[in-house]
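A short write-up of the structure that comes next.
Note that this complex is displayed minus one protein chain, with the remaining chains in position.
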Amino acid sequence: MLVIMNRGASEAQISAVVEKIRAAGLTEHLSKGVERTIIGAIGEERKLEPEAFELLPGVEQALHIVKQYKIVAREWHPQDSVVDIRGIPLGGNSVQIIAGPCSVETQEQMDLAAAGVAAAGCRLMRGGAFKPRTSPYAFQGLGSKGLEYFRHAADKHNLPIVTELMDVRMLETFLEWDVDVIQIGTRNMQNFDLLKEVGRVNKPVILKRGMSATISEWLMAAEYIAAGGNHNIIFCERGVRSFETAYRNMLDVTAIPVLKRET
Amino acid sequence: MLVIMNRGASEAQISAVVEKIRAAGLTEHLSKGVERTIIGAIGEERKLEPEAFELLPGVEQALHIVKQYKIVAREWHPQDSVVDIRGIPLGGNSVQIIAGPCSVETQEQMDLAAAGVAAAGCRLMRGGAFKPRTSPYAFQGLGSKGLEYFRHAADKHNLPIVTELMDVRMLETFLEWDVDVIQIGTRNMQNFDLLKEVGRVNKPVILKRGMSATISEWLMAAEYIAAGGNHNIIFCERGVRSFETAYRNMLDVTAIPVLKRET
Amino acid sequence: MLVIMNRGASEAQISAVVEKIRAAGLTEHLSKGVERTIIGAIGEERKLEPEAFELLPGVEQALHIVKQYKIVAREWHPQDSVVDIRGIPLGGNSVQIIAGPCSVETQEQMDLAAAGVAAAGCRLMRGGAFKPRTSPYAFQGLGSKGLEYFRHAADKHNLPIVTELMDVRMLETFLEWDVDVIQIGTRNMQNFDLLKEVGRVNKPVILKRGMSATISEWLMAAEYIAAGGNHNIIFCERGVRSFETAYRNMLDVTAIPVLKRET
Partner (left out) sequence: MLVIMNRGASEAQISAVVEKIRAAGLTEHLSKGVERTIIGAIGEERKLEPEAFELLPGVEQALHIVKQYKIVAREWHPQDSVVDIRGIPLGGNSVQIIAGPCSVETQEQMDLAAAGVAAAGCRLMRGGAFKPRTSPYAFQGLGSKGLEYFRHAADKHNLPIVTELMDVRMLETFLEWDVDVIQIGTRNMQNFDLLKEVGRVNKPVILKRGMSATISEWLMAAEYIAAGGNHNIIFCERGVRSFETAYRNMLDVTAIPVLKRET
């Protein structure tokens, strides 16, 4: 971490920063420029919080140098990640299309949809049994009954199923229906208790980007899942919120190469 | 709802829209302009979804005219809302300051903090026992033990306590420690299962605005709580995400008069 | 234009809106819903300003139905636009890459660059003689001398030149050096006097999107150029401003199909 002192910060203020760094078990490195003194903290800096330093008198800014994510970082596993979903690879050189309806509605609908998905050559199917809806008056999904319809329909074509988990109390039910890929929606990207729980199961997780999440926050959300032991994480860029009103979301394509480089 | 047809939409396309409106039990009202035909849907339009109409051929745009929120709307309760917290009014002409530390750490810390809060004349106290942290490696809060410290410290000064609920499975524990005001954090503003649960209890709820939530989405999140029967909702504008890097959040003061007008 | 009245708007308030519509030479069309009255303005609505209606008592919202852009709209010229630059087509099925250095620095640099651009198979060259720099202390470009170096270097390879015009007083100089394509930078997208001037010359214009311009504002900026008689307009999506700090701009790829549909 770097702590940048104000122009004219006193020796006492610099010492206070140094002491705080030492108290956390790291060592300091001072650099006095023409206008500013900069203090580097050397050691395991992930423990330090910049905000705690910015409260000290004489500090202008404190910033992490080392990235906060670790398990998900490519620095720690240089090879490309490929997630295996019942024999189907996601990642690497193949591209998979996951198709299916927004909501599960009836058994007939799902049977027709599954036949269509298989006929089109897709190898994975999606459908929502639990729907995150802006309005409490809109259809909230069929719930467990929807998982049942979905499972039956997909099994006829041997399609792994992908569906959204919103409530931690439903995880057991997801495992009972053997949901193949658990989707975490944009509104739950920082629902940390949900992330911790899916981090403990042995199922691939699709982590959708939060509506206005930075790449760094997104990677840290993935780190919650990875820290629990589940390293089968699939990032889904679904567009972010912007000032533009001509479309609901702005697809951030730049995120893709950045994620490829970072993870 | 209004459905705006493309320039040159055919009679058949217009009829299809009209039929869909009638199928939902509403009636239509056509208005033919020089360049566009506009179709109004008259009746309980909250049932209709603009997206479903925008998929029809010949439709340029569909938009709600009536607001989607209902219970929380001032249209339905013209008087100002005042939430009573153990005899302390929140809303109306009085202003309450809720003070306390970010995190609950020790009994001693909380005793000192409570004494300070009371001495400063504040009538409500806050403190976090469950902390939503970007990093899984950062301190996640003391949990139930933190509620205990908090309750004991606040009780000596008769201060109602305000604390954040992140996980629906902890609600029971919150009720056991008789948390006076339940706070829903910015990352959970659209955690709909959590909203539904706090909608069922008889405790005031502070609903913080999502990091990039529109006023309308915020009100709809409140509507989830209200629809469960809990009308004691306190909105907390905490700043939104923006392009500016000089500060972490941009306080949206304009939201305050808009909320006062709308709710 | 549509004017949506408040719930409970009085007959007098409705009449005032109707009168204002008639005063502008249009006719009104009333639609009374269960909760709201909506008034349509029929005729040449581009003359009306929604803001002027939103000031009237009882009005909740006023919005344009017809798009504000006209000459640049595909509605008025259904075929794809192809801009001819000294025989090189831009648009249609061919893709052109415009290459060259950020800044013109010396004759030698430009000679080398032009040779490289031609060798790589590019058919157009770019380079900045006037540089829009955030800081007044940064290099502002060589000015007219830069145009001279650029012209000489490009001519040896018969490459049309593309360069940015920032100041309306320099247009004459651009014409003297026979700049083939005039670029309007992101900071000048709504420099309306500059747009009007390049609308009067017979040179293709590259109009870069403003840093946080909506598609609609961008098209209206193009309309300024088109209204002057110059229809050779090339849109350049260069990324917009966002909350993300991992990259300077967020490339808005969705803008491309939307522009193709609209223009």
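A, B and C are the chain letters, set down in written order, and residue numbers restart from 1 in every chain.
What we mean here is this: a residue touches a chain if its C-beta (ideal position, glycine included) is under 8 Å from a C-beta of that chain, and two chains touch if they have at least 3 such contacts.
Since the model is a prediction, treat every value here as computed from it, not as a measurement.
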{"item": "Missing chain: touched chains present in the view", "value": "A, B, C"}
{"item": "Absent-chain contact - pick from C:F53, C:Y149 or C:Y224", "value": "C:Y224"}
{"item": "Omitted-chain contact residue, chosen from C:N93, C:T134 or C:N202", "value": "C:T134"}
{"item": "On chain C, residues whose C-beta touches the chain left out of the figure", "value": "46-47, 49, 68, 70, 132-138, 140, 166-169, 187-188, 190-193, 196, 210-212, 217, 220, 223-224, 227, 241"}
{"item": "Missing-partner contacts on chain B, residue numbers", "value": "212, 214-216, 239-240, 242-247, 250-254, 258"}
{"item": "Where the unshown chain meets chain A, residue by residue", "value": "2, 4, 7, 29, 31-36, 38, 40, 42-45, 65-66, 75, 212, 241-243, 245"}
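The rule is short, and it goes like this: only the chains that are shown with their structure count from here on.
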{"item": "Chain centre separation (chain B, chain C; CA means) in Å", "value": "38"}
{"item": "Centre-of-Cα separation between chain B and chain A, whole angstrom", "value": "23"}
{"item": "Residues within chain C bordering two or more other chains", "value": "212, 242-243, 245"}
